[in-house]
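First up is the structure itself, then whatever we jot down about it.
One protein chain omitted, others in place.
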Amino acid sequence: MNEAEKLATLFEKFPGIGPRQARRFVYFLLKSGNEYRANLEQAVHDLTQNIHQCKDCQRYYASNGNNVCGLCDNTSRTSSQLLIIEKDADLDSIEKSEAYSGKYFVLGSGVKLTDDSGKVPRQAQLLSQIANQQELTEIIIAMPTTTEGEHTAQTLINTIRPLTDERNITITMLGRGLSTGAELEYADSATLKSALESRN
Amino acid sequence: MNEAEKLATLFEKFPGIGPRQARRFVYFLLKSGNEYRANLEQAVHDLTQNIHQCKDCQRYYASNGNNVCGLCDNTSRTSSQLLIIEKDADLDSIEKSEAYSGKYFVLGSGVKLTDDSGKVPRQAQLLSQIANQQELTEIIIAMPTTTEGEHTAQTLINTIRPLTDERNITITMLGRGLSTGAELEYADSATLKSALESRN
Amino acid sequence: MNEAEKLATLFEKFPGIGPRQARRFVYFLLKSGNEYRANLEQAVHDLTQNIHQCKDCQRYYASNGNNVCGLCDNTSRTSSQLLIIEKDADLDSIEKSEAYSGKYFVLGSGVKLTDDSGKVPRQAQLLSQIANQQELTEIIIAMPTTTEGEHTAQTLINTIRPLTDERNITITMLGRGLSTGAELEYADSATLKSALESRN
Partner (left out) sequence: MNEAEKLATLFEKFPGIGPRQARRFVYFLLKSGNEYRANLEQAVHDLTQNIHQCKDCQRYYASNGNNVCGLCDNTSRTSSQLLIIEKDADLDSIEKSEAYSGKYFVLGSGVKLTDDSGKVPRQAQLLSQIANQQELTEIIIAMPTTTEGEHTAQTLINTIRPLTDERNITITMLGRGLSTGAELEYADSATLKSALESRN
């Protein structure tokens, strides 16, 4: 296997990238000049050198020093709320909405439908984060509204209920309803039902 | 223009049907046998004979006799609620959700963004319907969550506000939030903001 | 089942039309006015009255009188060529290309891959058409380039070979190669192989 093939094999592991596009990436690099390639090599190197997993919210972030991420470290964010999400990328979407200013916790992945162990990923870290966040009054469960997402949410609720009952913490879920751009004609019944129930 | 071409021209008017599919419909009819064609002809004829526009909710329906549709005529549905929708097809979606048991009103179309006349389609019939529905306590505005839908909703609210203020009728809108199957990573900011606001 | 539902059920049989679009067609008709509906009813009626299956090429066509279609009846088209196609719609495509001026024969459907009877649809009519076309020097087999199309082509060749050998008629197939708009990068190997073989 030559250099180009080795690189294509690595690109094939990228999310959503098949063998054909992996090869196109290599062609692109072959043509793109020494400076671009050197920058890419350096950026991958720098990322590796600077990756930390936040000991609080558990997300991966790249920065020099510190073992808590910028969001967890930000004292202007309220610690009365904790929003639990599945993936690092979900956090970006919520930050972009500018509608939340509390703390986060990233599970890393959902609970598979076939997994009825009753455990959630990073469970010890989650329980410890809840224990440390002493002013906590609300935990927001922000899972995808898929069957797996609902299974994860239910497993989460069962896991944290003893703690939240004891400390009188409210558990909430993201509201269901019509998303932006929705047409009633094409909306499914569950969405319309939620939209009617949460009318305001 | 022969018979096949005439028919293709009529099929081209069907929603979502272009010249190519219109011709495929004609080919299909050419091959489909006398009985099917006779049934189709009869069904179009019967529809024409039996179309009524409900004098209350304004939707089109096919039935023999009566000048009020089955939903408006159904005394087990509450007349304390009136749900206003844009299109006949929206009504089917809501009925299928089994989450609503009040009355309907169909505008027939939205208010175009360029139309700032302040009027809604079928305005006289709507005001008369509100006047007739004496037990009314809530009007639910169920427009699409598009820019045009929001313009229609706003025009509607301006139109009915004097009446609703006077009679103490609440105006509500369908809840916004995550629709079924949504992934946070791909949700837009407006949807996430609504979902956070309507968390429960 | 009321008139609207009856009509929706009939529209569901149209090619490519599911239950939802069938209902949209009915909504469209409900709103579209008496004149349009009367025209549609009449056009379906007229089609039924005037459908003929051409006794030569076997295609369906709509016209008054005559039992041979306009193409078969057209003496300016050469009867030294016979082009065999699968469906009525294929004929339109070839006529539109203006690259063929011989006779046609429509099989009506392909030979399923699971059908190894060795027979083609309308076999008797095809053999009779070949027998009647005394000046025939070439039979062009114009099947889709799919696995089923190739099976149909092979079955056809086996069926007509005795006749064509006896009368010294050439059998040809449509040329394979790059279709309009093709990019080499995305072309499959079979297509590139054909394109290289038929380079000119």
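By written order: A, B and C. Residues from 1 in each chain.
Throughout what follows, contacts are C-beta pairs under 8 Å (C-beta built on N, C-alpha and C of every residue); 3 or more make two chains touch, one makes a residue touch a chain.
Please read these numbers as outputs of a predicted model, since none were measured by experiment.
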Residue, one of C:T75, C:N168 or C:S189, that touches the chain absent here: C:S189
From C:N34, C:T75 or C:S97, residue that would touch the chain that is not displayed: C:S97
Contact partner of the left-out chain, one of A:A89, A:L127, A:L163 or A:A190: A:A89
Where the unshown chain meets subunit A, residue by residue: 2-4, 6-7, 10, 13-16, 21, 23-32, 34, 36-41, 43-51, 60-63, 87-89, 92
Where the missing chain touches subunit C, by residue: 85-87, 89-90, 92-94, 96-100, 140, 142, 144-146, 172-200
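Keep in mind that, in the parts below, only the chains that are shown with their structure count from here on.
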Whole-Å gap separating subunit A and subunit C, where each centre is the average of the chain's CA atoms: 53
Length of the line joining the C-alpha centres of subunit A and subunit B, rounded to whole Å: 38
Multi-chain contact sites of subunit A, meaning residues that touch two or more partners: none
